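With one protein chain removed, the remaining protein chains of the complex are shown where they sit.
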Amino acid sequence: MMSIVQQLKKDKIAMIGAVIILFLAGIAILAPHITPYDPIELDLENRLSSSDVNHLMGTDNLGRDVLSRVIYGARISLSMATVVVVIVMLLGIAMGTIAGYLGGIIDGTIMRVVDVLLAFPNIILALVIAGILGPSLTNVMIALSAIWWVGYARIIRGSVLSVKEKEFVEAARAMGCSDTHIAIRHILPNVLSPVIVLATLDMGHIILSIAALSFLGLGAQPPIPEWGTMLNEGRPFMETAPHLMIFPGLMIMVVVLAFNFLGDGLRDALDPRMKEVMMK
Amino acid sequence: MTLLSIQNLKVHFHTEDGAVRAVNDVDLVIEEGETLGLIGETGCGKTVLGLSILRLLSENTKVEGKILYKGKDLLKLNEGEMRKIRGKEIAMIFQNPLTSMNPVLTIGTQISEPFELHQGLKKKDAIQKVIAILKLVRIPSPSERINEYPHEFSGGMRQRAMIAMGLACEPSLILADEPTKGLDVTIQAQVVDLMKELTTNSKTSMLLITHDLGVAAELCDNIAVMYPGEIVEYADIKELFKNPKHPYTQGFLGSLPGRGLKPMNGMSPSLIDLPEGCKFHPRCPFARERCKNKRPEMVEIGKKHFVRCFLYD
Partner (left out) sequence: MIKVENLKKYFSTGMFSKKYVRAVDGLSFAIEKGETLGLVGESGCGKTTVGRLILRLIEPTEGKIFFKNTNILELNKKDLRKLRPKMQIIFQDPDSSLDPRMKIGESIAEPLKLYNIVSKNGREEKISELIEMVGLNPEHINRYPHELSGGQNQRAVIARILAINPKFIVADEPTSSLDVNVQAQMLFLLKKVREKFGLTCLFISHDLEVIKVMTDKIAVMYLGKLVEVGKTSDIFNGAVHPYTQALLSAIPVLDPEAKRKRIVLGGEIPNPINPPSGCSFHTRCPYRERICEIEEPMMIDIGDGHQVACHLNR
């Protein structure tokens, strides 16, 4: 594990990603203490003002401080994406391990479900589910969790299938270890690396999807300061007050890029061929 | 006549773990028609030594000394001149035929390549030669087999095809790196027989790099024993088996199941972390004080029998 951290430190782009993520996580946690204004407080006197000393990012059509809203947006996006990623990881790992380790009909059933879900673009399926459940942030999370686990299940199943054939797993069986013990103690630790990479990359994708669904009106509802919702609200004023869309848009871009940078770096650090070289 | 003379060869390169001193002050001579066995355990640098002769090591490798082939120093040739040597003058037989062959080319195409390259033959004539040479290495129905891919051949046939590739241009010297590793005993016997026939019936010289003394005993005229980075003993094959002098050679022979199965202590040192003085002293039952500090020189203790050990000073 140490060598992975050291490897990452050498990767400048990954480090940039990590610093941005840490910074955003910091302001998300401290949001109530650092925001200059209440993000949903209306100030109808000061509508649509552009950047100035009082409002660094200006105000929106209802006079709310855009900076405060963007900071709260980070809180919402990061926490929601984390929850979704944790859920899909657990679900995917469980399904993938069960399918790969037990094989047979169970494997066939799980993998057909995975294939069907993979056949549609994620965002379309999420749209359908969120549409049926009705617009709300919780429903968006449910919708995304329900479809996003398949990628994890598939990766985990593949790794489990290859690790399962290794002699040390056979040795554990010969020793009389139970199936659960073998799966948790011997197989899982050896298949987690690709999942960690995928989860990091997916943080970005899920933040993007949440923003997209919210932009379409299926996710966070006004006045919640979600980035996608903010984009949607700013749309009618695109020409007169472009800052209403520029700042949330920029934030989405920066976050997604940061997670991609870090994910790519992690992938390189965990690449088995690289590790092989390092071990020899 | 001396075909290849290696003088004072040093091969060092860097890895993440540190500097690898793979070959240190190695002197070797191969006469015309001679088969020399280079014996050693995994990681003693024997493969690196073989690759350095054909200059197939990566760019950052530091190679010093001289490798005189027919009087020319191979280390001073430019890449173009070297290419003319590879395959045509000196051929290499690798240890893993499946990965040393291109999986998407047919056997025929691969073996005919050197003919077209070095002898300027047309494709059709080259294929005829390939069939002849596959017949020589006893591949059944070669005219059909040339259209098959490496994976369609069995392990033994692939190894024989590899040998055929090596022999294609009638080289003066063959470097064979563990040519029988991983083959079943009966198939190994076939390959050894084939190599024996090919080297005794022609003037071709061979450097046989192997850890298998049984194979070496069947094929070689002389043996050089390598212990991490250096040659510790050199002798005529009969002399070496009857009268091994270096404690490592004695221990190595003694550890064979057919010769008593008495293991030596410890493990060979890594090429990254070689001991001072005699490289074998930490494991040597006869080690004395000076073995720890001073590196022994090669001494001639009999006719063409050399040992690098203070016991025979």
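All chains are identified by letter, namely A and B, in their written order; residue positions are counted from 1 within each chain.
Operating definition for what follows: a contact is a pair of C-beta atoms (placed from the backbone, for glycine too) under 8 Å apart; a residue touches a chain by one contact, two chains touch by 3 or more.
Nothing here was measured: the structure is a model prediction, and the numbers come from that model.
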item: Selected from B:E34, B:E89, B:D177 or B:D212 as touching the chain missing from the view; value: B:D212
item: Touching residue (missing chain; options B:N78, B:T186 or B:N201); value: B:T186
item: Options A:T138, A:S178 or A:Q221, residue touching the unrepresented chain; value: A:S178
item: Residue of A:S50, A:T82, A:S136 or A:N190 in touch with the missing chain, whole complex considered; value: A:N190
item: Positions on chain B contacted by the hidden chain, ascending; value: 41-42, 140, 154-157, 184-190, 192-193, 211-215, 217-218, 237-238, 241, 251-253, 255-259, 261-264, 267-268
item: Contact footprint on chain A, counting only the chain that is left out; value: 166-168, 170-178, 181, 185-186, 189-190, 279
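By definition in this document, only the chains that are shown with their structure count from here on.
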item: Distance from chain B to chain A - Cα centre to Cα centre, in angstrom; value: 55
